[in-house]
Structures are given as C-alpha cells and as structure tokens.
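Just one protein chain is left out here, and the rest sit where they should.
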Amino acid sequence: MIAALAGVLAYFALALLGIVSARGRETAVLAVFAGLASLALWLPGFPEGFVGGLPWGIAVAGDLWALAFWSLALFLHAAVILHAWSKDSLRHALITLLVATCLAGSISRDLFNLYVVLELSSLLSVILIAKEGRSAALWAALRYILLAGLGMIFYLFGLGLVYGRTGALAITALSQTEVWDKPLRIGAGLLLAGATVKTGVFLFGLWLPQAHGHAPTEVSVLLSGLVVKLGVLALARLAEAFPLEPVLLALGLLTGFGGVLYALGEKDLKIMLGHHTVSQIGYMLLGLGLSAELGALLYLVAHGLFKGLLFLCAGEAVEAGATRSIPELVGKVPWPAALGLAVGSWAIVGLPPLAGFVAKNYLSLAQPIWAKAFLFLLSVGTAASFAKLLTLFRGQGGGKFGGIMLLAMGVIALGLWGILHNPAVLALQAWVEAVLAVGLGFLTYLLVREKRLPLPQFFLEHALLSVLLATVALSTILLIA
Amino acid sequence: MRPILALGLLSLAALLAAGIAGLWPRENPVDPDPIAQGWGVANAVACVVLGMRLWDTLFEVLVYVVAMVGVRFFLGTLCWRGELRPVAQSPLLRRAADLLLGPILVFALYVAASGHLGPGGGFPAGVIFGSALLLLALAKGMERLSAELYEPRLESLEYVAAVLLLSLGAIVLILEVRTSAAFIAANLLIALEVAIGAWAVLHRFASARGEV
Partner (left out) sequence: MESLSGLGLSVALALLGIWTMVVRRNLVWKLLGLNVASGGGILFLVALSHRPGVRPPIVGLGPGPAADALPQALVLTAVVIHFATLALALALVILLTEYRHTQDARKLEEGSV
C-alpha cells in the first residue's frame, strides 16, 4: 500500500515540478519511471487498507482492477510522451497530472474519494480539450462541464443518502451491509447516474463524441483510452457495493447499440471514433452486468490499447490531411498512421488474433445464448461502421511512428498473450463467428452506405433534460425492482 | 419541454423525499472526541480534513491548483482591450484600506494557525486574505496592485506550496506522524495556496475581461 501511495504522490509532485520548471517533458519521463518502480514494488497487489486509519480513513486496495489500470495507464502515458515529444511543456505536465489522477482513482475504494478523483480528472480533461483554443473545442469542454456537473450533483445526493443510512463510505463496508431499503436503493440509483454521466454512457448526455473528437491528438488518446475507464471503474466499484447487475446490463445494451447507430452515419473521423468509444463502453457494462468481471477488465485494457492506437493514427491523419472528413482523407494518410488504423480496426471489429478478439471471447465465454447473440450483433454493427475506413488503409508518405508502433505492439501482444493463456479462445467456432460477424458487417455497410439514419440531435438543454430524466428513471427502477 | 422538465423535477423531489423519510430512525454517529484527541487536536473536522482524509484533501488542493492553471492559461490568451476604468478613487477608501489591511492579515493568520483548535483552517484564511487583496484592489486600482504583486513569482510559489503539501501528506499518511504541528503547517500551506489562487482569479477576471 505504501509503495502505491508514494508512487501516486511522486507522480503528482513531478507533474507540478514540471509546471514550475517549464520542463514538463523530462519530468513526465521521470514520473513514468517512478510509476513503474512503484508498480514493481506492490506488484502482486496489496490487501485493502485505510489511509489515515479507521474509522474515517480512505479505503485503498491493489486488486486486479488497480493492477490492470496501472499497467494500462503507464503504457499509454509512455506512448503519448513518445508521440507528443515536441509539444509544449505545460501540456506534458497536465497530461502527467491526468495520468496520476487515474492511478489514484484505480486504487481508491471509497465513494467520496472516487468523487474527488472524478472531478479532478474532468477538470484536467476540460483544460486539455480546450487548450488548443478553437471554439468548437471550447464549446465541447463547456458542455462537458455542465453535464458532468449536473451528474455530480446527483452523485452528492446519492452519497448523502447512502451515508445517512449506513454511516459508511467504503465499498467493502457497503457490500457487507445487509440492508437494501428505500434510501439505499434511491441513493444507489443517484450514485449510478452520476458515475454514468462521467463515463459518457449513451443518453446520459452525448458529450463524449464531441469532447473526444475535438481534443488534440494525444489528449483524445488518453481521454478515450484511460479517463473514460475511470468512470467504468467507478461503476464496477458501485456494482460491487450494491446489486446493480440488471440495470448495468440494460445500460450496456443501450450504450452499445446507441453508439454504433450514431457512428454508422458519421463522416468525421475523430467524432466517429468517439461514438465508438461510447459503444465499446457498452461492452464493458455488459461484462459488469453479466458478472463477467474478468472479461470486462480485459476488455477495458484491450480497448484502452486499440482505441488509443486508433485515436493516435486518426489524429496523425487529420493533421497530415488538414481535414477531418473520411472521404476527403483518402490518399492523404501517412504510412505509419494508415498501418496503425488498419491494426486498430482489425482489433476493434474482433478479428483474430488481436486484442479485440481475445477480449470479446473472454467476455462471451460461459454466457447464455441471448447474451452471445447481442454481442454478435454489436460486432456486426461495429464492423459495418469501420468498413468506412477501408479506403484509408493505403498510406502516402512517412510520418511519426514511435508511439504508434508501441501501441500496435501492445495490441498484438495482448492478443497473443490471451490466446496462449486460454486455448479455449482458439476454438474453431470462435474464429468462424468473428469472421462471420465482420462479413455480415461489411454487407450491412454496402446496404446502408448511402442512407443517413434520422437520429435525434441533442442540444445542450435536451442533454441536460435527458440526464435528469434518466436519473429519475434509474432510481425509480431500482426502487421498485 | 418545460412540462417534461417540471415533471422530472417533481419526481426527483418525490424520490429524494422518499429516500430522506427512510433515513429515520437514525443511529448515533461515532463519537469524534477521542479520535480528535488521538491526533492531538480539538477540532474533529480538522482532524478528518487534514488527518484521516488528508488523501482526499490533497486531491482537493490539486483540483484548486489545476483550476487556477486553467484560468491563468485561458484568460492569459486574451489581450487587454481598451483602458481599464479604475474604480472611483476616494481618499476615504484608501485611508480605510491602509487601516484595515493589517488587522485583516493578522486575522487571516490567526484563522489559519488555530484551525486545529476551533472553527477556521486554511481555506477560510485564504479567502479572508483574498478579500484583503480585493480591498486593496478597490482602493489602489487593479493596475497598480498588479504591478506591485509580481505574478510569475507568486505562481511558482503556489506550485511549490502544493508540492510541499504533497510531501507533508507523505509524512502524515505514510510515516504516520501524528502531531498538531503537521496540522498547523498544512493549514498555513493551504492558506498560502488559496490566497495566491484568489489573487490569480481576481486579477485575471478583472483585467482580461476582453470587450464584448
């Protein structure tokens, strides 16, 4: 425990020193090494302990989630440093702060500590999104502040109700209480609503695609790969404390299909990837809802790697082509970015043997047939949407490749590790299913290519209203179920 | 849209009311006195904020620092447009500011340094100090004040204070040192932090207002 706490503190301190000394790059590298050292010291994990002592201290634990999160965070941070080496010092320092926040959040097992960490991460994201200064990015950031702020108000009320009833804030203590009465049910609904807004779950305000799409390249990598996962982690902790599985399952389905529907007709490359982040969060929520925690965790890591790769290459492509529209980008993508996009798409549609395939299989292993059917349909939709990118895989000229190579190797290595680790993944049926899903997806793409689905566009007030209504609905469902 | 909103808000109110009604009968909370005395302080809230949940408070200070970084950065990109019209400068105001500044500073120091014994602490102290700065800004005019308070140096002081606070957190939480000296130090550092931040907000919002 001490090693992890010291690692987090060192990470934060190095980031701050980076701001003071205007040497954000160097301190970021040092911070990654400090994080690695700390990880190596607590490596197999550590049992739950209370920072500050009982009865009011903050519960932290180095469980499997924390382990996966730390590895992913440090890996992504290294890739981002490598890719954005020439960017200004302040940005590197802020990114280091953001990664440190994620490290701190992943070991936290306390409702209020999660609240503080989520707020810190969203403030940092806002600054990083808006830092380029274009007005679309500013607007996306402000929209995010308002929606997340509303969600966090619900979270505070839920926290009050839960604390008022049980007198506990630690996840373990809450999961051990026998009570599950009115205040707890309503409180759990409000907490869930707050955390889902942060996660960017579909209908809880569609802030995510805009915010991630308009952010600078290396920032969208971290936002999609890491920061959203902090919300998923909070949801996993909540699901541990309260019986929320059915609700999470329903939210997962809604998120998965909603994200894909919006992504199908989207022509803007980065915003389309943002919609897919929403949809992929659906997979993780499905995993949590089906009690396949390991599958959800593996999916989280795999998605962090391949979506990071996709955003990195998309950012490169957009910068090189000076346009964000997919049809106009054809023939303007540099070679490393084109290859990276191909690897990332290969992984995200779930073709063997990359990380996406392995993660999807771990998720659907030992699940009922209807769940498998839904997962299959989701894969079809994802493939249909990614068929748009086929024309971008031909490269033109060279470009930066350090970060792209690192992430692509991560995607491949995770896939191979998963296959070697669990040979059941290698079953012929799984391969056939994966190829079939992609084939069907491609056919769907050919059919719907020219059609634009009449999807509702959410203005800010509609988004705010939908957050309110969905919160009320969630709490009511938990109350009467 | 408004009827739906009203309906949603009413149902939210009903849900919250149902939840609140279910809270009774309530158990008595933990008695804070022995815990506070175990940490060597009298104020149980200070014991929680700067002792047991110092881990949270560190993040909270970081939230504050980060927001100030953001405000400085975003408003720093705006150039000054036109002349700043000074607030009406009266000898009365200047005289009053001269007289009041000292007592306010002493009061802020007192609030920060005695936060572990009674109501008070670093955050209120920082805000009190910020109000003293506001008074000065009113009396002297923002431009003269900002010429006297050199900002870049203050800014680095703020980050250094945050780093010191993190190290203090390591001492208290990891080495488990429990003395009231740590509380006084933490309160003073937080007061410094908040005061500088308050100055940054005041200065930036007053000077970089742009022209609409």
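Lettered A and B in written order, each chain numbered from 1.
FYI, a contact is a pair of C-beta atoms (placed from the backbone, for glycine too) under 8 Å apart; a residue touches a chain by one contact, two chains touch by 3 or more.
From a predicted model like this one, the values you see are computed outputs, not experimental measurements.
Of the options A:95, A:130, A:305 or A:355, the residue whose C-beta touches the omitted chain is A:130. Checked against the full complex, the candidates B:9, B:106, B:147 or B:171 give a single residue touching the omitted chain, namely B:9. Where chain B meets the chain that is not shown, the touching residues are 1-2, 5, 9, 12-13, 16-17, 20, 23, 26, 28-33, 36-37, 42-45, 47-49, 53, 56-57, 60-61, 63-64, 66-68, 70-71, 74-75, 77-78, 118-119, 121, 123, 201, 204-205, 208-210, 212. Interface with the hidden chain, as seen from chain A, comprises residues 56, 112, 115-116, 119, 123, 126-127, 130, 133, 135-136, 138-142, 145-146, 149-150, 152-153, 156-157, 159-160, 163-164, 169, 457, 459-461, 464-465, 468.
The rule we apply is simple: only the chains that are shown with their structure count from here on.
One simple way to say how far apart two chains are is to compare their mean CA positions; for chain A and chain B this gives 32 Å.
Of all residues in chain B, only 1, 4-5, 8-9, 11-12, 15-16, 18-23, 26-27, 29-30, 35, 48, 51-56, 58-60, 62-63, 65-67, 69-70, 73-74, 77, 156, 159-160, 162-163, 166-167, 169-170, 173-174, 176 touch chain A in the complex they form. By the touch rule above, chain A contacts chain B in their complex via residues 2, 5-6, 9, 12-13, 16-17, 19-20, 51-53, 55-58, 60, 90, 94, 97, 101, 104, 112-113, 116-117, 119-120, 123-124, 126-127, 130-131, 133, 157, 161, 164-165, 167, 181-183, 186-187, 189, 461-462, 465, 468-469, 471-472, 475-476, 479.
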